[in-house]
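The structure follows.
Left out: one protein chain. Kept in place: all the others.
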């Protein structure tokens, strides 16, 4: 089986400060990987380096493209990489307003990726938008409202719909449940689990919330100071942590 | 007949990095073989390592050395995705605790292992409904999240979930604890039915009557506990 994503020796430094160092792993289709660590551990730098938002200093991010098989996305031309990030990749930001167009209606937000890949039938775009709003549990009669009129949880669900409408195969998520109420988080987690299962998505989720990764992620990667200190099955890493830092991390939170 | 679960030379240590790097050896040279259709009960004093052994079979605890063959996978050395596939298709686990996403209806919680296997939603839900009915969970609760249920109800939801798919191998951690006589009988029937269809089962039963009823033999894990062995 070909991994959907192969990361090899990915390194990003900011001057003398290390963002992430020599990170390597394979992600297979349908797998959800969590990346945990405290603030400054390099998990967001790693995520942004993989997603092409920052340019890494070294390493490869090899994606199994539909047309040409595994290709190093860093060696792709910018148009190719941007096309990838609009079609087979998706990125869910922690703050919905970073991932949404706040001046555009919910329907327009969901339809943008479709129009970006050439959809030119208003009725069909709108039907897709309604379908996706329904899947993320936003009522169809909110389709023409702007996200500014939505609650935080709704905005986050809209961001997810906007990202998944083109049927991506890999979703990057940066603290997707951060800043939401606990009950809203639960709803979002349930939604994400269902979508991952039904669409066969692979996902990489950065979070500092161990409860979130326990429920969402199959595999876990623990980062500290830019290094990956431990990887493994999520429940194994959380229940039988091997590295001292992971043990500290797990023992520092309330029972998850 | 070939064993479904075959454990040999299994060792487990815990290294407590934040307590001066203390290394605690909790299991040494564990061995166990379970054939299809066989139910083996783990016995031993509290703290002897019954749950530890079971968690290691499930891949939840990492083995220090040794082999844990389940089907054709060595859990002790397998990659995470191999263990995930094993858990999805081959190896079921009924733990003592129900861990679910809040807000998800009970019916969906029970049907989930089947959905993960690609079973159509209607079929999966029908199977889930059948199990919940057998285990006497009132139909009015099926649309509610089990997080608000009583301990006994949660335990039965957990059992229903564990038996939704016909796993060739099953791990049962105190499946009859905190159940009344009627439900206990239902669970024992489910276990016997699983045996009858050829499932290899490893269980922990404090309830000796239940153990006698379903287990073909028992293993005293104290044999594997350094410092506790006779």
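Of note:
Should a chain be cited, it is by its letter among A and B, assigned in written order, with residues numbered from 1 in that chain.
Going forward, a contact is a pair of C-beta atoms (placed from the backbone, for glycine too) under 8 Å apart; a residue touches a chain by one contact, two chains touch by 3 or more.
The definition used in the following text is that contacts and distances are computed from a predicted model.
From the set "Sarcosine oxidase subunit beta", "4Fe-4S ferredoxin-type domain-containing protein", "Alpha-D-ribose 1-methylphosphonate 5-phosphate C-P lyase" or "tRNA N6-adenosine threonylcarbamoyltransferase", the protein name that UniProt assigns to the chain left out of the figure is "Alpha-D-ribose 1-methylphosphonate 5-phosphate C-P lyase". Among the chains on display, the ones the left-out chain touches in the entire complex are A. From the options A:144, A:181 or A:198, the residue with contact to the unseen chain in the full assembly is A:144.
The hidden chain makes contact, of the residues A:126, A:193 or A:214, with A:126. Considering the whole complex, the residue from A:13, A:65 or A:105 that touches the absent chain is A:105.
Annotation for subunit A: contacts to the undisplayed chain at residues 78-79, 82, 86, 101, 103-105, 107-108, 111-117, 120-123, 125-126, 143-144.
Heads up, the rule we're going with is that only the chains that are shown with their structure count from here on.
Separation between the centroids of subunit A and subunit B, computed from CA atoms only, is 32 Å. By the touch rule above, subunit A contacts subunit B in their complex via residues 28, 31, 183, 186-187, 189-190, 193, 197, 214-215, 218-219, 231-233, 235-236, 239-240, 242-244, 247-248, 251. Considering their complex, residues 14-18, 55, 59-62, 80-81, 83-84, 99, 101-104, 115-116 of subunit B touch subunit A.
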